[in-house]
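Shown here: the complex without one of its protein chains, the others still in place.
Right, subunit A next:
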């Protein structure tokens, strides 16, 4: 322990404030898969997915990663080999409660219905927008102004628009949100 203490004592950090020659704010690249800075991707449960993402979006960083890995690879492998069996026996260290893989809702397509209100009035029910990472409140505002009608968020992932606007939605949805394809939208006919 004495050596450890000594080591720590020798190596006190001093907060020196902003470094010269560095312009702040620093722009950091975050991984699109685990949202963390790239250097921490390796601690993510779905590291493989992070790598895929890196390869696709930041090929330069990915190359760096593979280069450093090759350099350090041997050392790390040795480490893993030595403690590998032990790891199996015991719970993986630092791994038990490690962030669950984010449950990403895959876009499931947008479905819409019409329901009748009274004898001759219709409302349009749109379901599935939230899975495209669209803010429902925004969307309902958008519909209201676009169709000059009432529109409300009526459930977890449901918007009710007054009037039958199904046909218009096919045009406006992909136009407003580029992540939506026209083929994703499905007309489910009448009522729920």
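Criterion: a residue touches a chain if its C-beta (ideal position, glycine included) is under 8 Å from a C-beta of that chain, and two chains touch if they have at least 3 such contacts; residues count from 1.
The criterion applied here is as follows: contacts and distances are computed from a predicted model.
Student: What is the missing chain called in its UniProt entry, if the choices are "Ubiquinone biosynthesis monooxygenase COQ6, mitochondrial", "small monomeric GTPase", "PUA domain-containing protein" or "Translation initiation factor eIF2B subunit beta"?
Tutor: Hidden chain, UniProt protein name: "PUA domain-containing protein".
Student: Using the document's definition of touch, tell me which of A:19, A:60, A:119 or A:191 contacts the absent chain.
Tutor: Answer from the full complex: A:19 touches the omitted chain.
Student: Out of A:34, A:50, A:125 or A:139, which residue would touch the omitted chain in the full complex?
Tutor: Hidden-chain contact among the options goes to A:34.
Student: List the residues of subunit A that touch the chain left out of this view.
Tutor: Contact residues on subunit A toward the absent chain are 1, 3-5, 7-9, 11-19, 24-28, 34-37, 39-40, 43, 93-99, 102, 135.
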